[in-house]
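Missing here: one protein chain of the complex. Every other protein chain is in place.
Lettered A and B in written order, each chain numbered from 1.
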Amino acid sequence: MDMLAGKIKTTSQNLDSAMNPTDMLDRQIRLTARDVTVHYGTKQALHGISIDIPDRAVTAFIGPSGCGKSTFLRCINRMNDTIEGAKVGGTIKLDGEDIYSPDLDVVELRARIGMVFQKPNPFPKSIYDNVAYGPRIHGLARNKSDLDEIVVSSLRKAGLFEEVKDRLQEPGTGLSGGQQQRLCIARAIAVGPEVILMDEPCSALDPIATAVIEELIDELRENYTIVIVTHSMQQAARVSQRTAFFHLGHLIEQGPTEDIFTNPVNKQTQDYIMGRIG
Amino acid sequence: MNALIVAGVLLVLLGVSYQTGWSKSRNLATANGVKVHSRPQYHGSYSAIWTMIPALVILLLWAWFGGGIARDYAVSQIPQDTLLALDQAGLNNALNRINALASGYGVAGDVAPWEQAAGSAVRSFNFLTFAGMLVLAVVAGGAGLVYARSRITARLRARNTVERVISLLLLACSGVAILTTVGIVASLVTEAFRFFTFINPIDFFFGTVWAPNNAGGANHGQYGLLPLLTGTLMITAIAMLVAVPVGLMAAIYLSQYAPRGFRAVVKPFIEILAGIPTIVFGFFALVTVGPFLRDFGNAIGLNINATSALTAGIVMGIMIIPFVSSLSDDILNQVPRSLRDGAYGLGATQSETIRNVLLPAALPGIVGAFLLAVSRAVGETMIVVLAAGNSPILRGNPFEPVSTITVSIVNQLTGDTDFTGPQSLVGFALGLTLFVVTLCLNIFALYIVRRFREQYE
Partner (left out) sequence: MATDIASPASRSASSERTRAIRAGLVRRHATEQIFRGLGIAAIAVALGFVAILFIDVFRKGIPAFVQSNVHLSVFFDPELIDVDPAPARDQFPSDAEYTAASLKWQRSVALLNWNTIVEASLRKAAPEAGDMTAREILSIPETDARHEIREMFVANPSLLGQTVDVDVLASANAQNWIKGNIDRSLGDKQQQLSAPARALIDTFVENGTISNGFAWSILTNVDSRSAPASAGLLGAFVGTLWMMLIVVVLAVPIGVAAAIYLEEFAPKSRLTDLIEVNINNLAAVPSIVFGLLGAAVFINWFHLPISAPLVGGLVLTLLTLPTIIIATRGALLGVSPALRQAALGMGASKTQMVFHHVLPVTFPSILTATILGVAHALGETAPLLLIGMKAFVASVPATPLDQAAALPVQIYLWQGNENRNFFEPRTAAAIMVLLGVMILLNGAAIYLRSRLEKRA
């Protein structure tokens, strides 16, 4: 089947859900979520989330604190498996493949869907070993020079190489906050994921470091599917092509970023964007 | 009986004085309608303090010196010529008989007339001094009470005084901990020093033969520490080989893998292991583990002694498992979740996350825990006393009996010596060595663990 067929198929799927029918996805769909619910113990954190996430674009999740953005993000690479008492319902498909199916290997899934966290969390290892960690455990490098190449190119892509090329053997925890976050991005890229999830990647950084990361995200968009959670409306507007607004565990509205920001359909979205809630 | 009377009198004093202060304060408040600085309870406590302290001081003085005075008096009641004929033991025996007669119990054998007389004299003396002391205490307390009552006015800051006394008491209590350390250091150092007047420290610390001559006499024997030290180290090493892998893996499983319910059930059971007295482990080692190891050795053609470094080490390792596992559990839980998430996010399996990220991050803390466990093993006594075989010979075979520092302390200090010869004094030199070694380990370990905590705060 050719590319066009795929596109038509996925778009037509969209029409059955409570989505904005005018929102024509002009890119291929990598991820589709249908009716995703999450319970933490008895507490329901997400209610029937359905969304499509396009390839080679940045999708931003916004919403007030505690509305479930991180929770949904963690569903996408099954990080919720590591939380005791978390139960996920509904389906999420990556390229049409159900990621919660029992025959899917979560290790392989996470190699395909990388994640960058709110607080930079470099391992207590050298810069080199931080980046090399993923390729090593997954056996992606046949030899040392392979590995060197992966590390260098990942650091390059993350825009960090020039700054650290002389101290690759020094501990990653010795870098500045912004550098650490780029190191974490390099670490995620080194595995060669298809999707990168970022949970408030800039919230611990100063404006300059934030600008560097935003630029980086914009470059990465060329090759990756990126989902980013952010509290900054400006950031969402700057880096994302699509935006989804969450509130109290519900997905309220989603669409092209421009539409959401200039012309929100939902009143809650409007209020949030105007800074009236959250 | 006497103690009960004293306690009763003190209680009465306490009640009366508190009540006096309390009601005076009440009267002040109701009679004049003025604002009284402190509440009645404080005035009560204030007068109680002023009453009890003088009374207690007198009673304590009596407790301290009364015995000696009573003894002197009893001695003075023995006729001079009889007294001269008595040696120390005879004198004690005579005093015992007199006291027995005085307290109204009969004594075996014929009672000499002077004994009878002395008995009744001591009886009345005891009664008089006891009554006198009690009266004196009550009078002193009463004087304090009168003074305190006269001081109680609306303006008296009784609360402040009472609170100061309380905080002084509290301070004194925390001083007990310091005093304990001072006591330990002082007793170990002075007695060890006395030991070193008999034995050259070099012969002690670097001697390779442990052969005290416990019979006494001019030849004191040899007191080389090294055989004991190697025994201690060998057993400690074996214990660590058992405790660290098992304890650490158990902690990892419980904190990372186990479902909540499993953890809730298993943890208390492992804690039971921590609560079992070491003498019980010693017995277990001696009657069960030792013979089992010996038979096992026979079966595979190894010559293992039933009591050996191996037996003691293995059982000590078992004893330390809960210690290691609870410390490691604490430390693993201190490693921030974000590090683990980072590894999971890259697609690491759980064991890869634990081995490559969690453990390296927790390493300093785990080293600290390890050192604390070593210090525990080095100072452990009953298991080695029962199961190590008590053979203070320098050798390196763990299947043979050994001896340790703690075993030798127990052997040399039988409790009824008066610490005059090196035979018993060496216990303190060994104790000092043990104390210094464990202290260094502890200080270092606590330092590492604290640094580790701060790192992730």
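In this text, contacts are C-beta pairs under 8 Å (C-beta built on N, C-alpha and C of every residue); 3 or more make two chains touch, one makes a residue touch a chain.
All values derive from a computational prediction rather than experimental measurement.
J.: Would you mind spotting which of B:A29, B:I53, B:V111 or B:V209 touches the chain that isn't drawn?
T.: B:V111
J.: If the hidden chain were put back, which of B:L59, B:L254 or B:L293 would touch it?
T.: Final answer for the missing-chain contact: B:L254.
J.: For the chain left off this view, which of B:I69, B:L241 or B:I443 is in contact with it?
T.: B:I443
J.: Take the complete complex as the reference. Which residues in subunit B touch the chain that isn't displayed?
T.: Residues 101, 104-111, 116, 159, 163, 166-167, 169-171, 173-174, 176-178, 180-181, 183-184, 187-188, 190-191, 245-250, 252-254, 256-257, 266, 269-270, 272-273, 275-284, 286-288, 318, 321-322, 325, 347, 349-352, 354-355, 372, 375-376, 378-382, 385-386, 406, 409-410, 413-416, 418-419, 427-428, 431, 434-435, 438-439, 442-443, 446 of subunit B touch the chain that is not shown.
J.: By the contact criterion defined above, which parts of subunit A meet the unshown chain? Give residue numbers in ascending order.
T.: 1, 3, 6, 28, 55, 95-97, 105, 107-108, 111-112, 137-140, 192, 194, 223
Throughout what follows, only the chains that are shown with their structure count from here on.
J.: List the residues on subunit A that touch subunit B in their complex, please.
T.: Within the complex, subunit A contacts subunit B at residues 77, 79, 82, 84, 107-111, 114-117, 119, 121-125, 133-134, 137-138, 184, 187-188, 191.
J.: Name, in rising order, each residue of subunit B that touches subunit A in their complex.
T.: Those residues of subunit B that touch subunit A are 259-260, 336, 338-349, 352, 356-357, 360-361.
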